[in-house]
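Take a look at the structure set out below.
One protein chain is absent from this view; the other protein chains keep their places.
Should a chain be cited, it is by its letter among A and B, assigned in written order, with residues numbered from 1 in that chain.
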Amino acid sequence: MDAWLVALLAGSVLCAIQAIRATRLLTAAIWLAGVSALVSVALYILGAQQVAVIELSVGAGLVTVLFVFAISIAGEEAMAVRGIVPQPVGLVLVIGAVALLAYMVLPAVGVGSPVIEGSFSQMLWEERGLDVLVQIALIFAGVIGVLGLIGEGKAVPAATAPDTAAEPAAPAIAATEDSTHPAEAVAEAVERAPVPELEEVHA
Amino acid sequence: MANEFTILLLIGLPWLGALLVWFTGDSRPRFQHLLAVLFSLAAGAVALSLIPGATDQAVLTLNVGGIFGAFTFVPDGLGVFLAAVATVVGSLAVIFSVEYMKGEAQLGRYYALVLFFIGGMVGLVLSGSLLLMFFFWEITALCSFALIAFNNDDPKAVAGGLKALIITSLGGVGLLIGALVIYGYTGSYEVNDFLAGAAQLPPDVLSLVAFGFLAAAAAKSSQVPFHTWLPGAMEAPTPISALIHAATMVNAGVYLLARFYPAFEGVPGWTTAVVIVGLASACLAALMALVAQDLKRALAYSTISQLGYMVYAVGVGGVFASQFHLLSHAVFKALLFLGAGAVIHSVGTRDMRQMGGLGQKMPFVRNTFIIGALALAGLPILNGFWSKELVLEAGLSGGPGWAFALMVIGAGLTACYTFRMVWLVFFGEPRAHLHAHETGPAMKVSLGLLAFGTLTTWLLVGPFGEMLAETLPHHHLHILDLGELISEILLAPATWLALAVIAIGLAAWWWHERLAAVRDGLGFLARWAEADFGFEWINRQVVRLTRGTAEALTATQTGVLNWNVAGIVGGLVAVLMILLLAWGA
Partner (left out) sequence: MTDTTLTILIVGLLALMGVGLYGLLAVRNLIKVIVALQILVKGALLALVAAGAASGQVNLGQSLAATVIVADTVVAVVGLALAVQVRRTVGTLDVQALARLKK
């Protein structure tokens, strides 16, 4: 088991390095899928079967598809390879953080603790019920966010709401709100949600 | 019939209504009005049906796992009473809105937020778990913000909304800290567990919780020194001012203090602090109301002042008196706000200097407004009289004498500014050429029902007290039935003293022309009150300081993502090193 784990983790770290080094986005996405697949196998070996399956299907499957999709829309782009943060600074910071973490976590190895039984579904639905609610809220927020992003800047045909179109009111709160009129939609996008100056609080 | 289904219905009905109104779309305003009225009325009916079944046991338990404890809903007397106020006044405000908001754009957003607020308020008062209470607390703050800023192309409205959101959220932090500390020490978020076992907490921890909750309550109930947001909140449509900023949300602070009074009454200095907060709010806000020129701002200051009476009542141990005054105030202040809304809707201005003589053109509004005003002034036999006298009597028997004396003077000021307000709006000569017309049926229904309530809710004192006493096992309330209330109030010297002062207050306005010398002598006080006693200045300084610091710190922001991440990793390294050093030591 240990040998397998070493191989899997080493493989996933290699894939991760390749994903960062890749110059083409598509290649990076494929390497990321590799990381995800190897990690999910490692999870399986550790006994976290359910999460391994979720990770394989969602992490390696769905997210990769999304990446490919997004890359095909946004397109590859030639970009300076040199990072903005000087490489030595970055390396020192990251190695410092990881080394400190390792120094703090590794002594915990060998501190045994009693095994507490409980099935996955029981844990998920009963012990961590709030998490499920939070997940629902997250998904909802994600959907709203994506809808808002996709809807932004797109002029909706004038036929949507004739009587509201008469009143040009800039929706400041709901970014998801349909724009009412093509001409206004453009004007709205320009002056969208003029964030009030804090000083005006006292106006 | 208090079962889990009723509670779910009570919170779920307004929220369902909110979704439906939202999805209906603004192209069908008539249907939106109808949906909003139906759902708010249904919620009101459910809330009223819950009253006989008030209990101190949790009837709805949402199991969210061993880590957080369960989310419980406890429909005890305090909870169902406030839920009923929220839904009934809510439905009247919605009915009023049918006329007030006719022809306005974005009705869907308006009604959805109002209904979302009603559901959130019900959840706040019924939840028996501190964590859940905090969630609902913030939901109401969010709705309040969004509705103040409803006219979001008006920078004043947006600024007022932001101010309300910032100040009430800062107060909410006090509630959250209190809840987390309680959880940390008792391992439970249950309110009733805490009330039963508060004595087991270390005294300094309990006092931290007590003052955290006081800060939260003062911010939410717009008490000194956090009161500055409420006048700004008057940019909201008037039904919103009546519902959120007079009858329901601002009561949440008083509710919090009353709810946790048994746990905190032993904390040294806490009751004194509560008395001082209430006293300062009651008197300073009354002075500010006396010099306000804007009808809605005058009402807002009067709300702060009346909330001050309730807070004061909690501070002197009169929890029942405070809740009784809360009930009266919710009804008569909603009436006053809706009456003001009818006037504003009709003449198109909020400036009292331009009004005058409107009584002849709007007799119905004038009559109902006067009923509300008399209750606010505390004249017999309206509900405001009984509850205010009860508060003052509690203050005389349980609080310091100087506080009582100032509160009685505050009652006189209340009478004076109320009378001034009524006179400026409805009587005298018209001061500007305003086109006024009598209100339509929807507004009349709301005003009429609230005026009826103002005349009669005090008759319910007996059952109201019993309900509270039976379902609040930790509170040891001093309750009265109707007969006792009448005899106790009428025989108490405090009542006659207060009535005399109220009469002086009325007379002071009546002869204010002859008292010009006195008025000029007190001119410095008036100017000081107009400047909000310097609290606005403090607000401005805080904002200036925050902005200055933020602007100075923008130099550190390159706007480049990579540098941001480098900063985060650097911060991680720093935190880890601090931890290591702390462990090593």
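Here is the rule we use: a contact is a pair of C-beta atoms (placed from the backbone, for glycine too) under 8 Å apart; a residue touches a chain by one contact, two chains touch by 3 or more.
Remember, it's a predicted structure, so these values are computed and weren't measured experimentally.
Considering B:P202, B:P268, B:P493 or B:G559, the position touching the chain not shown turns out to be B:G559 (whole complex).
The chain not shown here touches chain A at positions 1-2, 5-6, 9-10, 12-13, 16-17, 19-20, 25, 28-29, 32, 35-36, 39, 42-43, 46-48, 50-51, 54-55, 58-59, 62-63, 66-67, 69-71, 73-75, 77, 79-80, 83-85, 87, 90-91, 93-95, 97-98, 101-102, 105-106, 108-110, 113-116, 118-120, 122-124, 127-128, 131, 134-135, 138-139, 141-142, 145-146, 149-150, 152-153. Chain B meets the missing chain through residues 554, 557-562, 565-566, 569.
In the analysis below, only the chains that are shown with their structure count from here on.
Between chain A and chain B the centroid-to-centroid distance comes to 40 Å (mean Cα coordinates, whole Å). Across the complex, chain B is touched by residues 83-85, 89-90, 93-94, 96-97, 100-101, 103-104, 126-131, 133, 161-164, 167, 169-174, 194, 196, 198-203 of chain A. By the touch criterion stated above, chain B contacts chain A in their complex at residues 25-27, 29, 62-68, 105-106, 109, 146, 149, 152-153, 155-156, 158-160, 162-163, 232, 536, 539-540, 543-544, 546-547, 560, 562-563, 566, 569-570, 572-573, 576-577, 579-580.
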